[in-house]
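One chain of protein is taken out of this complex; the other chains stay put.
Naming follows writing order (A and B), and every chain is counted from residue 1.
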Amino acid sequence: MGKLQKLAMSDEGFIFDPETGSSFTVNQTGLFILKLLKEGKSQEEVVEALTEEFDVSREEAARDLIDFLEQLRLNGLLREEKSV
Amino acid sequence: MYKVAVSGINAVDNPGPGVGIAKSLKEGDKELRVFGLAYDAMEPGIYMDWLIDRSFIMPYPSEGEELFLNRLLYIKEKYGLDAVIPALDAELPLFIKGAQYLKNLGIKTFLPTQEQFNLRAKDKLPEVAERIGVKVPRTVVVTSYEELSKAVSELGFPVMIKGIFYKAYKVQNMAQATAYFNSIVSEWGYPIIVQEVVSGEEMNVVGVGDGEGGHFGLVGIKKLWITSLGKIWTGVTVKNEKLLEAVEGFVSVYSWRGAFEFECIATDSDVYLIEINPRFPAWVYFSTGVGVNLPYRLLQAALGVEPERSWDYEAGKLYVRYTDDLVTDMGRFQKIVTSGEV
Partner (left out) sequence: MKKPYEKPVIFKLKTGFMNKFGGGSYFLKKVRSEIEGISVDELVKEFGSPLFVFSERKLRQKFRELKNAFTLRYPNVEFSWSYKTNYLDAICAILHDEGETAEVVSEFEYEKARRLGVPGNKIIYNGPYKPLDSLRVAVREGARINVDHFEEIADLEQVADELGAKPRIGIRLNMDTGIQPQWSRFGFNLESGQAIDAVKRIAAGGKLELVGLHCHIGTFILEPRAYEQEVKKMVEFAYRIEEEFGFKIEYLDIGGGFPSKNRLRGIYLPPDVAVPSVDEFAEGVCNALLSSLRPGDYPKLILESGRAIVDEAGYLITTVHAAKRMPNGRKAYVVDAGVNILFTAFWYHFNVELDREVNGPAEPCILYGPLCMNIDVVDDMVQLPPLPRGTRLILSPVGAYNVTQWMQFIRYRPNVVLIGENGEVELIREAEDLSDIVRRERLPERLELKWKD
């Protein structure tokens, strides 16, 4: 994992990457996912947790998670294909 | 304890007037709470918490009136807000249009009227100059090549080629003239102003008109050193009778209301009007420093308190801008980024 562990996250959704000096903002759903990923949860577990916490279908949550992981990769916060 | 919002707290290499206004207000009344209106989380004023008590990110004026006014209303409702002193050109049309609405909400301003605001348009200056008895560099307003070439042959090179709001270039020949004509038109549209080049001392006057023909003080300065961006770095106060009389004439003829900056060139015999800005200049603290606290007087006028009118400043006072460093942690940044206020 590495990268995710090092990120500083605030409850308001402010993310600071101490390695690169970049800052990010994330919404509450994004923060929820990031925390689970940081704990090492799998993609299936994250989807499960999303449907339990929020009013969302499994299908939509799974679709959005794919998109979110892609956003993390594009922002350099997830290295290569990781079997999260 | 009054609460006042100021904008233009971007104290960078091309500074807005906000920090100078805030500093003046605090000197006028230590109890005063100053709110900063910012357009980016990196505007330095946000981090100068000894001058700016609270900062808010504002939507750009280009996003439309409703969003902008609603943001002010939000500040009013949540923290209280008695007055606003807008300091950026791009905001003024919106504030002038919304002044009555803001007043109804209990947010006071002290701004020129729309008609007065229109006077600052560069193509209106000859009219203004004539009425107040100063000169303008001979000026021709053109909207086509045909008129451009006629104008330069009348005025003779060199001439200034100017846009209606921004941009001014000194040109030496027709090729340069058409090149700048095209580039200004493509960015700012018509008309284009062709102006004679006048040599003399560049002087500026800052003031606040009372809206009834009088004023709450004037301070005249000369820029001694300007940066590569054309911004003042050092300056000196001057008392040029002809110039100050002309400015008093301007205030009285048009019953100017609110802050203004009068830019001109003074020669031995004449004063030439170059530009009128309907707001405080970025160096406005200079006036406060020489004992004429114009921002605070403007605030009093907005709040309905009769301000002091004496403006007997000394000529030969020096203005020196300098750089400074500030180290802080990320908390403030984080807050303004996530919540839009801090």
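Everything that follows uses one rule, which is that a residue touches a chain if its C-beta (ideal position, glycine included) is under 8 Å from a C-beta of that chain, and two chains touch if they have at least 3 such contacts.
Only a predicted model underlies this, so the values are computations on that prediction, with no experimental measurement involved.
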- Query: For the full complex, which residue in B:Asp13, B:Glu63 or B:Glu130 touches the chain that was left out?
  - Reply: B:Glu63
- So which bits of subunit B touch the chain we can't see? 39-42, 57-67, 70-71, 93, 142-147, 182, 185, 189-191, 337, 340
- What subunit A residues would touch the chain not displayed? 15, 22-30, 32-33, 50, 52-56, 60, 64-65, 67-68, 70-72, 74-75, 77
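Convention: only the chains that are shown with their structure count from here on.
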- Message: Rounded to a whole Å, what is the gap between the Cα centroids of subunit A and subunit B?
- Response: 46
- Note on the structure: Per the touch rule, the subunit B residues reaching subunit A in their complex are 330, 333-335, 337-339
- Message: Could you list, by residue number, the parts of subunit A that touch subunit B in their complex?
- Response: 10, 12-14, 16, 23, 25
